[in-house]
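Missing here: one protein chain of the complex. Every other protein chain is in place.
We just call them A and B in the order they show up, numbering each chain from 1.
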Amino acid sequence: MTRYLSIFLTFARACLVRDMTFRANFVLECVTSLGWMAMNLAFYLLVFTFTPEIGLGTGWTKEPFFAFVATGLIINSIVQALFMPSAEELTEMVRTGGLDGILVQPLDAQFLLSMHRVDFSAFANGLVGVGLLCWAIPRLPQPPHPVAILLYPLLIACGVAILYSLVIMLAAATIHLGRNQSLYDFWFYLTNFSRYPAEIYSGPWGGPLRALCTFVIPILLVVNVPARVIAQPLTEQGGMMVAGTVFAAGAALVISRWVFQAALSKYRSASS
Amino acid sequence: MHNSSHPRTDAPREAGEPVIDVRGLAKEYRVFDKPEGLMASVTGLFNRKSRVVEALRGVDLRVEKGEFVAMLGPNGAGKTTFLKLLSGIITPTRGSATVLGSVPWERTDDFRRRFALVMGQRNQLWWDLPAAESFRLHKEIYRIDTPRFERTRDELVDLLDVRKLLLRPVRDLSLGERMKLELVAALLHEPEVLFLDEPTIGLDVVAQHSLHRFLAHVQAERQMTVILTTHYMKDVAALCKRLVVVTQGSILYDGSLEQIVDRFTSHKIVTLDLDAPPDRAAIDRLGFPCEIRGPQVILRIDRTRIADVLPGILRGQGVRDVSVEDVPLEEIVAEMFRSGSTAGTDGATGAPR
Partner (left out) sequence: MTAAASHSPPSGFLARRLQGLRVWWTMLVICLEERLVYRGDFVLGTLMRFLPIVTQVFLWTAVFGATSSGSIAGYSRNDIVAYYLLTMVSRAFSSMPGLASGIARSIRDGSIKKYLVQPVDYVGYLLAARIAHKLVYYAVAILPFAGVFLFCREYFPPIPDWTTIGAFALSLVLSFLLGFFMEATLGMLGFWFLEVSSIVFAYMLVQYMLSGHMFPLDMLRGIPTGVAGVSVADVVRFLPFEYTAYFPAAVWLGKVQGAELVRSLLVEAAWVGVMIVACRIAWWRGTRRYSAFGG
């Protein structure tokens, strides 16, 4: 375990060295992702000029909602920084044979393939997320429960784990399909549903959609559960959600590992 | 020293288990008539048209410790497939193989720490970083302790004279320089077995030569077992005593470099330098296939008759110089590739079907 950590740190160090050699590019990437985020925040501010709350009686008034947005920023920036760059490279590695070089190394292939690149510029949004959270928390209608503060990092980790599993499964699909230009699109459309509180999905269409994105592809648990725990009063139903999220994260990791190994073994028996 | 363990059919094996032991290894893979488009790919999940390609058709090979084996064959002969199987990158359809006592495709970490694979056309080093960073990573992945790492690195770097390249980004290096650093990286963990897949492809003569010197030296010193695939006869001649010729997934020849000449050619090439361009009819009268280039005559003479015929020829008028040579290796091998002949394999070392 410590060995994997030290290898990961070596990867991270190498990527940092690389980013610093292309400093201008690094700054540009930070600025563009910050620009995108600022635009979204402006949009939310605009929405709150028309309504005090998103969904009647949901409790997502301005400050809790911005705590929600901050949570989303933090989770997404972790995934974007640690896992997306490697996953995007995977198809290219299959095509050029770089995957072969990975498979002969005495390390877990999934670890190497999903974590060998770190995109430090993606942390910029996460930092803004932390700042936004620090702004929102003292302004919440009620201060977060101490238990909630303890649970929050765990649930963030669960959210990251669920997204990681999705990335891994999409990457496994690209090994099969042999191309990845749609990987990022698909990722974008899928995670798009996790951007807002789950309560907005109601009605004859919203209900089934919410169920689908909670129980089948647990994308709605990713941001919603940690954000709800920190920004809304703790309830019994909330306890269930926490347990469900921890379970979903574990299950997602196991299933994605299985899918990924299956894709690799298919690669091994199908290629020449 | 690597010729001491040349495995002839009848050679006793009391020296212990061979380092590489391959029996009946076959690899077939399906080629899908790849449907275009995402939808087609999805429907294709259930209903795909495919055909089976036999990349390797039951290969047997035993390699002893410290041997340097060259694998020669045209493109698509199955050389790379063979190395990928022995590295555990892919799994075989049939047959068995052990490398260093392990089954490669079980991919135990212990096994993977004991060999290295270098592919001439692929880049293992981090493109945008100096090679020194990749080496550090290698140290972590292969758990090399620091003193050993530094000692090995310094030794290899000095042998190849690449110390000044270590701190330059790999993307700024020439192909030859990159290949040298790839080799250093691959040898850092002191593998007992080394697979080289076309390591000299695209290199200029100077770089080729220095790689040859380096490989020969390191291999001899460490008693490493090496399998090298290549297109270049020069690689073979410089490095290997044992030659394996592969075409269409089968081994055509497995034996020493010298013997391939004995086995596959019945004649020698005799070149005569004359005072003046000769009379065609006089040469034809000798009764051998010939070629006349000005005052030079090139004859192909059956090797069993050379001793009888040559004195008579030399007694003829105006012969200034003579040379007797074997048919060049390139020519023999090219002929083997072309004919795809299955003759001439040693009974036990190759079993083509």
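Quick notes
Definition applied: contacts are C-beta pairs under 8 Å (C-beta built on N, C-alpha and C of every residue); 3 or more make two chains touch, one makes a residue touch a chain.
Predicted model, so just to flag it, every value in this text is computed and none were measured.
One chain of the complex is left out; on chain A, the residues touching it are 28, 31-32, 35-36, 39, 42-43, 46-47, 49-56, 58, 182, 185-186, 189, 192-193, 195-197, 199-203, 206, 209.
As a working rule, only the chains that are shown with their structure count from here on.
Averaging Cα coordinates per chain places chain A and chain B 47 Å apart. Chain B contributes residues 27, 29-30, 34, 38, 41, 53, 55, 80-81, 84, 87-91, 93, 105, 107, 109-113, 115-117, 119, 121-124, 126, 128-129, 133-134, 136-137, 140-143, 169 to its touches with chain A in the complex.
For chain A in complex with chain B, the residues that touch the partner chain are 3, 6-7, 10-11, 13-14, 17-18, 21-22, 96-98, 100-101, 103-107, 177-178, 182, 265, 267-272.
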